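One protein chain omitted, others in place.
Every chain is named by a letter (A and B) in the order it is written, and numbering of its residues begins at 1.
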Amino acid sequence: MELKQQIRINAPRARVFAALNDPVLLQQAIPGCEGLTEGEPGHFEATVAAKVGPLSARFKGNMQVQDLNPPVSYTLVGEGKAGPAGHAKVRASVMLEEDGSGTLLNYVVKADVGGKLGQLGGAIIDRTAQKLAGDFFARFEPLIADPATATADEAGATAVEAAAPGTTRQPTWGVWYFMAAVSLALAAWVLLH
Amino acid sequence: MENQLKENTQWMGARLERKEDLRLVTGQGKYLADIVLPGMLHAVFVRSEYAHAKILGIDTSAALETPGVVAVLTGDDFKTDVKSMRQPVLLPNLPAVYPEYFALATDKVKYHGDPIAVVIARDKYTAEDAAELVIVDYEELPVILDAEAALEPGAPQVHDDQPGNEMFAMTFTGGATEEEQRQNEAEVEAIFKAADVVVSNRFRVHRTGITPMEPRGVLCEWTMADGLTAWITTQRPHIDRLALIDILDVPGEKVRVIAPRDQGGGFGVKAPFFRENVVIAHAARKLGKPVRWIESRYESLMSVGQERDQVNTMDVAATKDGKLLAVRNRGIANNGTGQTGVYWGFVMPFLGQVEMPNVYTWEKGDVKLRVASTNKACLTPSRAFGHFPTRFAVERSVDMVARRCGLEPSDVRRKNMIPKLPYTTVTGEYYDSGDFLKVWDNLLTNIDLPAFRREQAALREQGRYIGIGFACGAELSGVASELLVPMENQPGYGAATVRVDPRGKVMIYGGDAPGGQGHETTVAQVVASTFGIDPKDSIVTTGDTGATPFGAGTIGARAGSYFVSAVHKACADLKEKITHVLSHDLDIRATVEEFAFINGEVIYLRDPSKKKTFREIVERIIMFPVNLPEGEVGGLEATAFFEAAKPMICFNGDFCIVEVDINTGEFKIKRWVTSEDVGNVINQNIVDGQMHGAIVQGLSNAVYEEFIYNEQGQQMTADFENYKLATAADVPDIELTYASTPCVHTPLGTRGIGEGRPSSVPGALSNAICDALAPFGVEITELPLRPSSLWAKIKAARA
Partner (left out) sequence: MQTVTITVNGEAFKEAVPERLLLVDFLRERLALTGTHVSCTYEGVCGACTVHLDGDAVKSCLILAVQADGHEVTTVEGLAKGEELSALQKAFREEHGLQCGFCTPGILMNMTDFLKHNPNPTDDEIRMGLIGNLCRCTGYVHIVRAVRTAAKMLAASAA
């Protein structure tokens, strides 16, 4: 299955890029996402419940961020197993273009679906993928428009701009926590001495 | 009514209502899924969802904890507790590389649907629920799906013990030694170099087969005292029994296999020996309770019924007058995993090349085959066993030769048709008896060809395109031991026990298990005809190894050729005894030929006043066996084995008329006409029905059905929604005509029919379409025949 789309998000590119790599935000945006955690840097594990045609499936899967090129593009590679319902392998390429005050988000998703889910046929899988993508962006946009989340993202965005392109890096919040931890440690050292 | 029994052969050729039908139309049939044993448990299989993967682990804990679940078995149970599936009784006698396998997948799965575990529970729904809780940890392996690619160096290996993925390879022409074969190749090449006309094509036939309406099933009961009783949806109960004995390591006196009295079709799909038989039998043994598995349609389409799937690169050399000179064919068959007992998939393409030369007088042939293993389901036999693709290739090639020479395809066929039998083809197949030209000429009486050509030309002026297409096929009439022993390590004789009872009723026992062919009726007609009684006085029992003589199975049209011949022979033996005793009682000296068995009586022809009723004389012999002639003892039962002197065939010619819409690629069959040599007919309705069924199966295969695997080896057509069988609205009415010659090797002159019958269908249909589209030069070399692909060809041709 291949899904190709371009949508416009009413937020600046840097913020969009950071948000797309923010696991806290992602978990809220992904429909049916019951948990999203990070193992090694850039490696995520997620549990997502989805209904594909007549089959309800709970996917347990892992994803990996690759070819990170902030704030322009990255690739997400993942695979999930849905027990008796089947399995899926996904590869998503995301590319962002500045469009005035907003961002044009281009994505291409390629998925190999197998097992009973796969046998539902391309039409059902395509429709489901379209619907899930639509639901995702419907939830995503208001989340990044929210000023509460904006602060963290700005900080993260700065950190992201500073990171070298093409490297796998820690997520925004990890960097923030690290910086906070370092600041605390420094403060503690200063206080104690 | 009294007049009906005057003639001795009055039941031969009759359109008698079938004995099976009363129970079947009232829902009283007993198929495997209708058999229930007290305390019976239900089995559901867990099958691979990957085409090729290592099994890292199987977690059955959740399944076992489900209330109502009694056991979950996996490959480990079968690797140690029972023997491998690769037992000599299940191995053909042909030189192939047979990969090892067990009843359930052990370390690897090799096709989407490979059975991994079995869940056994007190009811079916619980077993299905629990099967979904079995968690299998897979490590995916590279998948290989294309046969030609599989044979390339460096391709992913399907079996560790079959490097190169070549299951089987053979050269069918030239001789036994490589030197002779090479010499033959050179001679054939010389013919091609000198020929006026050479047509060369790559013919591709998709994966399809003849799925029966009743899926498979196995019910096993194992008791300490009596051992195993296994009810199996099988065409071959006696062979299955041997396999169970060998694999489960059980003494033969403790194994009985019963094919249910009613089976919902076989068509070859129920002829192999399947792993599920072993799994269910072993489960019954382990659990001490009966266990039943009924295959779901999903499982069936994933695992069985897949055949054809061949590429045949065929060159045909001819003179400019349409005389066929030589055929050169390189066949490549996609065998899937090849792991199904008896045929291992490749025996079908093997026979497909043997039968390829059809009925033409080729001077020479150069025929080779390679069979490749891939990550698809193993091929299962399907009516037109292996030669559906090769028939298509030859019949298309003949038409192309005709078109190149500017000749009528039906004339080119006639010109090259074997004029006199017996005949041995360039691949060594023996055609015993029949008159091909008579059948062909009869076919042509059903169409005024010049008038058709005029109509065709006139319609072309109006932008309408009709066409006529011809094809023919010489098909197996039974399979002789001569062929079955080298091919499958099994005998081909027919066997029947005939038992007369003191009330004049006759019981017949046969080991081959039918699946709808009406054996109970045809056999009763043969007995009635031989003994001069009514068919209702005969009862036929088949398929129980505990009660019937050994038979290799209902395969290859054995019934009308071998089984009924054995029945006739046993009856003939009994007639000898009856007339011997009767002569003695009448105090005359007479041989069996001097008696007529007619109208329920046995009459001395020289003096018709000397007679007894059938019932009287048989009662006398069985119940009052005193004052018998010297050397005779009482009782009337005989078992006879029949082996024909030579392998036998039947023959058919077809034509069809189609109209093609060049704007959509859609085509409609206007007429389908056949001409058949079926030998002497026992039941005309049953023969007609066999022809209709076979032709529609051929149409359904050629046009609608296709097993599709995606690039990851996921089988996408595992339900009837996606794997489309032709419905009544999709197929035409069929006109059958007959021009038969009695078979010279059977006592009744009958031929076994119906097995290979679908094979001439794709040739006739595509020839008709190409004839319609001749102005555009469209030549079909691939199946399936879809309007979309035809439309694309037409569009390309018009560009």
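As a convention for this text, a contact is a pair of C-beta atoms (placed from the backbone, for glycine too) under 8 Å apart; a residue touches a chain by one contact, two chains touch by 3 or more.
Given the structure is predicted, the values throughout are model-derived calculations rather than measurements.
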{"item": "Partner chains on view for the chain not depicted", "value": "B"}
{"item": "Chain not shown: contacting residue from B:731, B:748, B:765 or B:783", "value": "B:731"}
{"item": "Touching residue (missing chain; options B:389, B:516, B:535 or B:679)", "value": "B:516"}
{"item": "Hidden-chain contact residue, picked from the options B:127, B:280, B:466 or B:686", "value": "B:686"}
{"item": "On chain B, residues whose C-beta touches the chain left out of the figure", "value": "15, 17-18, 20-22, 24-31, 33-34, 36, 124-125, 210-215, 262-265, 267, 294, 296-298, 515-518, 685-686, 688-689, 691-697, 719-721, 725, 727-729, 731, 733-734"}
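Keep in mind that, in the parts below, only the chains that are shown with their structure count from here on.
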{"item": "Separation of chain A from chain B, taking each centre as the mean of its C-alpha atoms, in whole Å", "value": "55"}
{"item": "Complex contact set, residues of chain A against chain B", "value": "83-84, 86-87, 112-116, 118-119, 121"}
{"item": "Touching residues on chain B, where the partner in the complex is chain A", "value": "49-50, 112, 131-133, 135, 710-712, 714-716, 718-719, 722"}
